[in-house]
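With one protein chain removed, the remaining protein chains of the complex are shown where they sit.
First chain written, first letter: the chains are A, B and C, and each begins at residue 1.
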Amino acid sequence: MTEELFQITDKPIQLEQLVAKVERPEAGAITTFIGTVREWTKGKRTIYLEYQAYKPMAVKMLATIGEEIEAKWPNTQVAITHRIGHLEISDIAVIIAVSSPHRKAAYQANEYAIERIKEIVPIWKKENWEDGETWIGDQLEQVSYPEGKPQIKE
Amino acid sequence: MTEELFQITDKPIQLEQLVAKVERPEAGAITTFIGTVREWTKGKRTIYLEYQAYKPMAVKMLATIGEEIEAKWPNTQVAITHRIGHLEISDIAVIIAVSSPHRKAAYQANEYAIERIKEIVPIWKKENWEDGETWIGDQLEQVSYPEGKPQIKE
Amino acid sequence: MITVLLFAQLQEEAGNGRLELELVDTTVKELKETLQREYNLTKMDQVMVAINEEYALPDDRVKDGDIVALIPPVSGG
Partner (left out) sequence: MITVLLFAQLQEEAGNGRLELELVDTTVKELKETLQREYNLTKMDQVMVAINEEYALPDDRVKDGDIVALIPPVSGG
């Protein structure tokens, strides 16, 4: 079950499949977040991206996010798939789907998931710009972890 | 363009099509809201639903919501399709897709859209329960409109 | 002549979703009162009116050729 809800893949991600994983007759609200490769970032042009993951740990961390969400928003269901490898402009890098009986929780839990992905899931993005390449880190501007590790809410 | 972005239909809504309408290379974040027919509402069981719309005005009001969103969150793109007619449990009643360069706006604008749909778009839901039927109104518990009409933000 | 469109429970109460009325110059408020009386419509205090697909205020005037819609509280989404 967990393996299906939380995946790292090197194949294109199918939106409909993610949604199907969280559909339930008692959940009238489903939100999805689709993160795509953006061409322009602060005036710099991206040609393509490469994502790398520490795969088994990344899957575990995605599942951890799912547990955090179920604790904070009872009766939600979450599925997350993150793609790795070579991605072109507009390719989908990540999809998060959340179902809930109530829409407020579906929005909040979904946004929580993407924030947490950027904090604790071992996935790295290498931007290939027009004029060079860089591994991107620290998007949330947490220059260091004061507690020595990302906060794991359990 | 507007006719395509904002639609009332009696056919099943296709999620991928809605997303395709808002995809843009500069927009790295797309959120969708999928409203489905819920089986249970406060302990009462729904058998099926019927949605009715004042179609031309409903399309206009959806476009108005789109304009409100573009004013509040510049550089977002919105598409909304609402289904009418007979819907079974788990059928999709509405999909809202929002793209934005930044995820925060994509979430906020999407949630704004569903709230505004429930305020100003002339669509009505008839619940067919196990033990009878009712036209549903006033879900936001606005018993009356103090200003004589729903607030139209322009 | 004006056309009046009714939806949801109002349509069921009136037994019709569309009425054609000969009306002299009138306001939204007066038209609502007339319709409520003649068709035994309920909960009219919660009903909005649109003239030609735009929400209207109680004192707005209805004129010949207008399409007037009675809009009970909406429940889409």
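In this text, a residue touches a chain if its C-beta (ideal position, glycine included) is under 8 Å from a C-beta of that chain, and two chains touch if they have at least 3 such contacts.
Here the structure is a predicted model, which is why all the values come from computation and not from measurement.
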item: Chain not shown, its touching partners among those shown; value: A
item: Which residue of A:L5, A:L18, A:V98 or A:I117 touches the chain not shown here; value: A:I117
item: Touching residues on subunit A - with respect to the absent chain; value: 35, 51-54, 56-58, 60, 82, 93-94, 114, 117-126, 135-139, 142-145, 148-150, 152
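As a convention for this text, only the chains that are shown with their structure count from here on.
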item: Interchain centroid distance [CA atoms averaged], subunit A/subunit B, Å; value: 25
item: Interchain centroid distance [CA atoms averaged], subunit A/subunit C, Å; value: 49
item: Residues of subunit A touching at least two other chains; value: none
item: Residues of subunit C touching at least two other chains; value: none
